[in-house]
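Data block below; observations after.
Just one protein chain is left out here, and the rest sit where they should.
Moving on to chain A:
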């Protein structure tokens, strides 16, 4: 009799609202083969593909990356976004008018760094 009871319970569980019942998946299948073997990270995946050994005419994830820009990049004001003519030598921030320079003068170090981080120009001193 206890077996039957268990079955009843199982059926009841399946009927619970809000819980997905999944029949279609192979119960013997599991993605994790070893418990301590996590999936590769983005970098590891790219590394494991051995892209440097590909013949040059075969395309791969790394080879289709667009090349660097060939023309000089435009410089924009960090505060307003307009074209910048000047760079503040003290902070490295770009500006185009006295108005913006006035703002730059009173920024805290942290704030300056967060401005520079917008264009990945933070100089890390170690």
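List of remarks:
Just so we're on the same page, contacts are C-beta pairs under 8 Å (C-beta built on N, C-alpha and C of every residue); 3 or more make two chains touch, one makes a residue touch a chain; residues count from 1.
Throughout what follows, contacts and distances are computed from a predicted model.
Note on the omitted subunit: UniProt lists it as "Actin-related protein 5", one of the names in "Dolichol phosphate-mannose biosynthesis regulatory protein", "Small ribosomal subunit protein mS29", "Actin-related protein 5" or "GDNF/GAS1 domain-containing protein".
Annotation for chain A: contacts to the undisplayed chain at residues 16, 18-26, 29, 31-32, 39-42, 45-46, 48-50, 53-54, 57-61, 63-71, 73-74, 76, 79-83, 108-111, 114-115, 117-121.
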